[in-house]
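Partial view: only certain chains, each at its native spot in the assembly.
The chains carry the letters A, B and C, assigned in the order they are written, with residues numbered from 1 in each.
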């Protein structure tokens, strides 16, 4: 498992994994789209708008997952002085931002038919919006700070502080009474969802993960190279 | 009192200077010479512990400077190559601020004589921002008298001054040395000031 | 004793500087009131709505206008080399940060504090709420000053994107706003909420000299 903290080992593993990953993600995506648009039933209440779920839910999960990973690596970078943590932070933030954006847009599109507005100020939606802004701030900090050594530490601290937002996003539906769907799929006990919807959802989730991973690998490699040659 | 040993400074992975040695004891004057960009200002800042050197060490009174920093700061006046007076305030306000800020035990008449020798006595109520370049420079020197410390670190003190002011500075330098003070300054010209050491960067 | 004197005259200097920039303070306050007028006008002369959103308006405007003055926090002193001279006069970087934070509190936030009672009259906020408002603002604005110190010292190194600093301050101040407004609207919880606010202040206050000091050192080094 050393490749998770060591740039050169990571590079080696990444070279092996990258191509299969790309192929796999394309296959999964095709499969997922096929399932979600043709091979899954309409919801008896929501009609075909339910299909938005297959984009919305995976992207939401990945947005959270990405931030969680960044938090872990920030701790690694700050507390254990593993520079790879900072590399991951810079590389992965834009990916998380894109997932969050997809989640917000798909959610809004879903919200218009379901709730009647694009946006409400309930706890989950607000906290996701804040998550998005936090992602953006991280990206901009990476772009505009001059001194690399300072910058990565500052960013890592910011990531850690911002991680307070994660549980708020996750549990806001339980803590406060909101419009948004409470946990139905990711419930710890038994998911209250029909298997015919579960299958495309799972496939789409894996497709999202694969794509995310592929892009992440590319970006991490670029980051490693540019650090080696002292470009930034 | 100050000993600089094999000092090297890098900036953005570029070597500014390498292995500079220098020692300053009381009563001495050291001049820094060198081309533009050779690192005179950088060296002075490194001596003041503002810039981290990449190699080498600096001693103050026998101890490592870093261990003895605030004692060093208590003995040193630094005048940088830019003016540090507050442009929006008048001369008088500036002088008052410095005087109180440095808890100076200089009395007003001494400051007045200094102002007179510097020929600034007529500008007391003028905003510093409207002074001429040389006048701003001379105002800066007032800090030497207000702070009243023994080590002077001066960055290009002689530029922009007219001849009589340069003569005045020369006198002041000599007086300061006679009182066991020490001076290190950078300059592109040396109009006959007697220096004990010349460091070429 | 001498050190204490130095601190005193640090503030003398700040006072002189801020008084010469008196119109900045005045402009800030005028904007505060102008914004209140805008709100009143746009909401309409409905007394209840106004008094409901009154506290919120006061708080947000305070927050926004204290970010407005962030630029002055270290920038001027940094550029004309005074920061360096202050340091050479025997103040460590962290201590400078603490002093500056208080100075910001004194010369930027306190004038607002003074204008809150007038704002309350305009906004029909009851006088018993005023007390809560002042207490929460007192704590909150010191927190904001600390955050401002951190972000503007960070921004000395980032001369490109000034607004980023303000955005960072604002994101961090979200919890402060939530709790502060909460204090006023939920009076029964007053003590526990004040405690939370105070806790936030203590944390930020402890981080401030360390974080700002480091940033000041680094930016002077690279100047």
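Keep this in mind: contacts are C-beta pairs under 8 Å (C-beta built on N, C-alpha and C of every residue); 3 or more make two chains touch, one makes a residue touch a chain.
Because the structure is predicted, anything quoted here is derived from the model rather than measured.
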Chain composition of the complete assembly in this structure file: A x1, B x2, C x2
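Criterion: only the chains that are shown with their structure count from here on.
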Using Cα averages as centroids, what's the distance between chain B and chain C in whole Å? 36
Centre to centre, by mean C-alpha position, how many angstrom separate chain A and chain B? 56
At least two other chains touched by the same residue of chain C: list those residues. none
Using the touch definition from the top, which residues of chain B touch two or more other chains? none
Would you mind writing out the residues of chain C in touch with chain A in their complex? 154, 157-161, 164, 167-168, 171-172, 174, 214-215, 218, 222
State the interface residues of chain C toward chain B in the complex, per the touch definition above. 2, 5-6, 8-10, 12-13, 16-17, 20-21, 80-82, 84-90, 220-221
For the chain A and chain C complex, residues of the former touching the latter: 130, 133-134, 137, 140-141, 143-147, 150, 154, 158, 161-162
